[in-house]
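Note that this complex is displayed minus one protein chain, with the remaining chains in position.
Here the chain labels run A and B in written order, and each chain numbers its own residues starting at 1.
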Amino acid sequence: MSARAWIGIVKGGWRRFRRMAELQQAVAAHLPVLPVAGAQLRDASRQAEQAIAQVGGNFERMVECARASVAQASQLMGAGGVGDGPAGGVEAMLATSRKTLEELLVRIVEDGQVCTKLVERMDSLERDMQKIVRTLADVDRISFGNTILALNARIEAVHVGERGQGFELIAQELWTQARRSEEITEGIRGTIRQLAGDAKEAMAEIGSMACADRSRIAALQQEVREALDRFEGAHADMQRSLAEAGERSETLSGEIARAVQTMQFQDRVSQRIEHIVEALESMQAAISQPLDRAAPPGGAAPPSAAASLLANSYTMDAERAVHAAVLGGAPAADSLSEVEIF
Amino acid sequence: MEIDLSQFRDTFFQEAAELLETMERELLSLRAGQAGGDTLNAIFRCAHSIKAGARTFGFEAMARFTHVLESLLDRLRNGEVEASAGLVELLLRSVDVLRALIDAAASQSAPPPVWEDVTEELDRALAIPAAPPLSPREPAPDRPAGTEYDIRFEPAPELFRLGLDPFLVLRDLAQLGTLAADADCSRLPSLETLDPETCYLRWRLRLKTAAAMDQIRDAFAFVEDVAAISIEPAAAAVPAAGVAAPVAGAPTTALRSAARESSMRVATGKVDRLIDLVGELVIAQSMAAQIMNGFTAERLPLLREAMAEIERHTRELQDRAMRIRMMPVSSIFGRFQRLVHDTAQALGKQISLEISGEETELDKGVVERIADPLTHLVRNAVDHGIETPAERQQAGKPPEGRLRLTAYHQGGNVMIEVADDGRGLDTARIRAKAIERGLTAAGDELSEEQIHALIFRPGFSTADKISDVSGRGVGMDVVKKSVDALGGAVALQTAPGRGSTVRIKLPLTLAILDGLLLRVGAQTYVIPLVSIVESIRVRREQVRDVAGCGDVITVRQEPIPLVRLGRMFQISSETADPAAGLVVIVEHDGRHWALLVDELLGQQQVVVKSLETNFRKVEGITGATILGDGRAALILDIAGIAAMSRGEGLSNAA
Partner (left out) sequence: MPRTALIVDDSVTIRQMVSFTLKQAGFGVVEAVDGQDGLERLSAQHVDLIVTDLNMPRMDGIAFIRGLRARPASRHTPVLMLTTESQESKRLEGRAAGATAWLVKPFHPDKLLMVIGKVLP
């Protein structure tokens, strides 16, 4: 082989070598970016996780507050649970008031009826007494008749003379009886008068005590019915509010369930980022190995232009902190003016 | 308005109970071939009413059941279906089921599962092809649509080690419809070789459900890969093996919860009259009050009249109030028809039950407490009293035995008799048995009545072999105790080979007693008239001192032990000498006692107040009462006094 060919080969080799070195240098310049990129990704993922975790931490509390306020509204308005037993709340009060009113209504009606009955009783008593008076009139007639008989008997006796002694006795007897029966009937009449008078007084007393005027009863009934109607209306309003509260409660539950599902996506994000970081790391390992072997001994790594370029793009303290932790060097000076709230 | 609904609910339960009684009665008369023209209609109407109520109050099972029942009854009354014996039996069972459903609804518990079986039977009865209807009929009752699936579920043995539980799968399946599960335990080894962590069981299931196949598969969600599962639509339904077992013959009494009978129905007429009387009483009282204002001697007759008026009204009020609590005995007699028929049938006997006097009225409390003893007596009569048709024919009697239940008023009491024309009891054997049991000594002279009364003693009834006494069985002492507790008396009359009659005497009311007032020392006592035989002045010659037994009085040749009430209750009595005082002869258990008292104060109706609830139980005293002057008088318990005097060795029997 000619010398020229040999020189050509060697020059070619040298050129390739130079190219390799250039390549190595270029790659080496960018290599430091890889770990930084990885670290930034991890840090970002961590921050995101923290932020979501904070929300998650407050989650339970938020839900409790929301639920409690809805429950409180229901409690205030409602009658509590199903079944009997007082459970506070406006609805329960409504129910009690309504019940009281209804009982009052029933009582009023009953009172009216009792009074009516009493009045009827009184009337029938008076009728009975009238009957007795009429009977007495009959008794009177009979006794008057007896008196006449007695008189006649006397007259006969006188006509008949001494043999009329018997007649005399009978006449005497009849006369006495007639007199007695007059006394009795007079006595009974007196009693009846008394009774009638007493009954009337009793009636007046009862009337003034217990029985209200009939028209007042009707008015009372009307008032109570109107009050009940008003309650009905108020109750219907309450029911509507309760129903609305119930609906809001339902909606809330649905929103909460959806939030629970959505929040879990953070985990997937973490995992995906982790996968990428791992890829970066293995890439870094794969590239740096041969570079290390080929690097001239004693040469410190030149400051990487690529890394500096990256550093200049930073806008946050956290970014600079991560950069410094991986590559060394002080963070930039802008940090004081930025306030970051997580 | 929750409150109002519940009031109506109670009313519905009561009405339903009455309607069911009517249904049962009519069905029984139908069975006996005594159906009237309106019987079928009446039965239908009852079921119809109950259905309406069940729907109103949302009692699902009850509404569905009565709906099917009503449909069947409708066809029955239209003559489209014949009232065969089997059908009537089915309808009677339906009445029992309905009772159970009502009880379940009243106690808010789950309806007994048997109702579905009976519903199926009713459905089948309805499916009997009818004569072509003249007009469109109600469509067959709707049933939940569903397909039946045969499912096989064979979990792998390691099922438990995956934390899985086959029971949860079955539970999920059961929620989809009706599930019948049959466990195949053939792989279960013996206890020693059994590994508790291995699943040995397999299941064959039949599921009737309207759910889609997806939902059924879903129940097997996490066991699919560790079990062999097959789900197939079922083969044509196999006819149910035989007729569903008859609804257990639960005694009708057991199906009636005691709690519901604490309210009662009262005829409105009675209540009206009561209200009227109260009104009149108010008036009479106010009139009296008026008279008292400015009272003068002349007005005395007026006052007397007014007071008499008040007294009349009060008495009538009391009477009416008592009557309100009265209910006719038919309410308990009614259930006996069924009981007698069913028991007789079960024992292979033929017995006809005659009831008379069922309209006789008794205080509600008494009726409730006499029901059980009466049931007991009726059962006894059927069990032991009346012989089998063969035995009867041998004895020259008609093969059908007769059991008679009678009730009537007598004096101030109600008499109830349970009479049968069966075996009767042999007095000599009773006596022998009593001697054997130590209830009486061999040398004792006892009247036939007294011998019969021995049957009611505790100790007698624990006969080891019922056949020994060939007649009434166990429990007579319990009957007597119940009747005594009501202030009544029970007696037995019997003739061997001819039959027995048990006669129960009951007071008209528990709360009011006719009594004789008497005085011992400074204390006033009351003896229930029902226990008194007579009161006499005793002559010296009649009194004897029997060594070791105390004083004995001879009345008409009968020696009667003397009881000094003063000594018994430890009060100083004025009279120590019987000849100087008065003696009241009382009777208990067929025996007599003579009570020595200082003075008789007269007869009176008294209101009984319980001593037990206000103080404690006192021996010899059943209660107390407040007299007109405000004093309290104790009411003597003759049974207790008899026991106390026996204990003191004053009686002349062992």
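Here is the rule we go by: contacts are C-beta pairs under 8 Å (C-beta built on N, C-alpha and C of every residue); 3 or more make two chains touch, one makes a residue touch a chain.
Keep in mind that what you see is a predicted model, and the values were worked out from it rather than measured.
The undisplayed chain touches these shown chains across the complete complex, A, B.
When the full complex is taken into account, the listed residue touching the unshown chain is A:Gln266, out of A:Gln24, A:Gln172, A:Ser241 or A:Gln266.
Contact with the chain that does not appear here is found for just one residue of B:Leu27, B:Val68, B:Ala125 or B:Leu164, B:Leu164. The chain not shown here touches chain A at positions 49, 52-53, 56-57, 59-60, 63, 256-258, 260-268, 270-271. Not every partner is drawn; the one left out touches chain B at residues 160-165, 167-168, 171-172, 197, 221-222, 225-226.
Note that in this section only the chains that are shown with their structure count from here on.
The centroid of the Cα atoms in chain A and the matching centroid in chain B are 47 Å apart.
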